[in-house]
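Mind looking over this structure? Questions follow.
After this line comes chain A, so read on.
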Amino acid sequence: MTYDVMSSLIDDLSKTLEQQGNGTEALIDEKFENMELTKENFQEIRSDDKIRKIAYVDGGNVELLGAPNFSIQLNRTYFSIFKGKDRVKLKILQPRTEFFSYSISKIVNSEGKQNLMYETKLFPYHEDDLQYLPKQKHLIISSMDRTITIGNRRAEISRTMSIARRFAEWSLAKRILDSELSENDVIVMDGSLQEAFKHEQNYTTPLYESAKKKGVTICGLSKTSLLFTNSGVSLLGTVQKLSRDIKFGRWYYKIHTSTKDPRGIIFVVKLHPNSNHIYRFEILKEQFDKMSDDDFNNLLYSLSVNSTDLAMAGYPYGLIDADTFARVKFNEISYYRDLALSDISRNPKWKEILNHVTTMRVHDDLNLAVG
Partner candidate 1 sequence: MTEVDIIGQIIGGNVGHILIREKGGKRLELGDLLVSREKDSSLILQVFNLMYGSQIPASTKEMMSGINLEKKPFDLEIFEPELRNYTLAEVRALARVDTTNEKLKVTLPKILPPVFNTVDLITSEDLKFLSKTESSFYVGNVRSGTKEIDVGVWLPSKDVFSHHVLIPATTGRGKSNLVKTILWHILDDSSVSALVLDAHNEYYGIQSAGLKDHNDAQNNLVYYTPNNPKDGANFLTVNLRILTPEHFKGIIKLSDAQNHAIRAYFRDFGEEWISAIVQDRTLTNANQFQQGTLAVVQRIIQLTLGLDLDEDRNVICHNRVFDSGSRGTGIADDIVRDIEAGKVVILDTSQLGSDAELIIGNVIASKIFHKYQSYKNRGQLENKPVVTIVIEEAPRVIGEDVLKTRENNIYSTIAKEGRKFKIGLTAITQLTSVIPRTILANMNTKIILGNEMVLERQAIISSASQDLSDDDRNIASLDKGEAIVSSIFVPFAMPIKIPLFEDLVNNQESKKNIKKKVY
Partner candidate 2 sequence: MHKFAHMSDCHLGFQKSKPLQEIEQNIFEKILDECIEKKVDFILISGDLFHISLPEFRVQRFAFKKFKEVYDAGIPIYVVYGSHDFNPVGNSLIELLSDVGYFTKVTKEQDVSEGKISLEFFQDPSTKAKIVGLSGLTSGKDIEYYKDLNRKDLEKEKGFKIFLFHAGIDELKTKDDAMMDSMPASLLPRGFDYYAGGHLHTHSSENYEGYGIMMYSGTIFDGHSSDIEKNARGTKRGYVLVEFDDKIRNWEFIPIHNAKYELIEINAKGKSIATVNSEISKKIEGIDPSDKIVIMKVRGELISGKTTEIDFSKIKEELLKNGAIDVKINNKQFTSKEYTITPARGEGTEEIINNILKENIGDIKLKQEELLGESGFKIAQELLEVLGESKPSDESKNDYQRRIQKSALKILRIESNAS
């Protein structure tokens, strides 16, 4: 009986996907002018003599303890610099920064209305690091802010989890640019260059300005993408399909022609012939516009040379490295969580704090009860 129901579901889904087809354009945003999805748009990434120095930036964060009204986080940012396959020794900066944070809900009266705000406070290991981290004032956001809500519902406090970390990545990128890089070097952020949160511009703008001034190119590489074609199917999937008959092993595909938004131009790239994956690649528009085809090819070629690690062909080793050291691993969570709990237990008001935590653990308890 169960088998029959599943079969009919699969059949129906297959038919629907088939009907959808690939689509003819990417469905990105009304700000972008899309290009037709065609095989002719694939461009080869050609070999080059010069290799650029590339800094890779990534971050990670995890909730240690959470309640409906607060959340304690551990945050990390990390970077490394490679030139081709070789790691470049850092001049000044420490590669990894770690800081704790908590976000708390607050009622703020504004224009006669009571707004539930989420405020995040940062606690770095070294007090000196605070100057390089996001400012407190930028870490206050309304629970109804569109950048964090899902539909019309109030955003949960956990949605603010990654804001501080995201802003810290931008700050780090700026510091890297200032201290470690020179003209023609590149910064690759893990993820999109698109601003997602309120106040994020306070961090992206100084970075982009400095980058333009110094001649350091800012890029972003995303492993996943929520972009669709105009037929409702995955954009990356469609481009992947189109690339099947392409003869060259490394290529890039521009998915829109021009834009009024100065942020990233979006490409899809394949950085190694043996790679099973393609990635969304963004580059700052202003910088792209000033680049020749050869320059752009050189940039992508430099990236592809760093993408020849056997562990994940076609993905930059710099980002693998950054992910390894930025990510908070599962076995670290319990250590930090226990640290937090032990400090809580020393606090006279610990009972009250734990009450909040317990309300969130209903799901956990339910899981335990029903298995």
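Regarding candidate selection, all candidates are chains of the complex that A comes from, given by their letters.
Annotations for the structure displayed:
Note that a residue touches a chain if its C-beta (ideal position, glycine included) is under 8 Å from a C-beta of that chain, and two chains touch if they have at least 3 such contacts; residues count from 1.
As the structure is a prediction and not an experimental result, all values here were calculated from the model.
Of the numbered options 1 or 2, all belong to the same complex as chain A, but only candidate 1 touches it. Residues of chain A that touch candidate 1 in their complex: 85, 87, 272-274, 308-313, 317, 320-321, 324.
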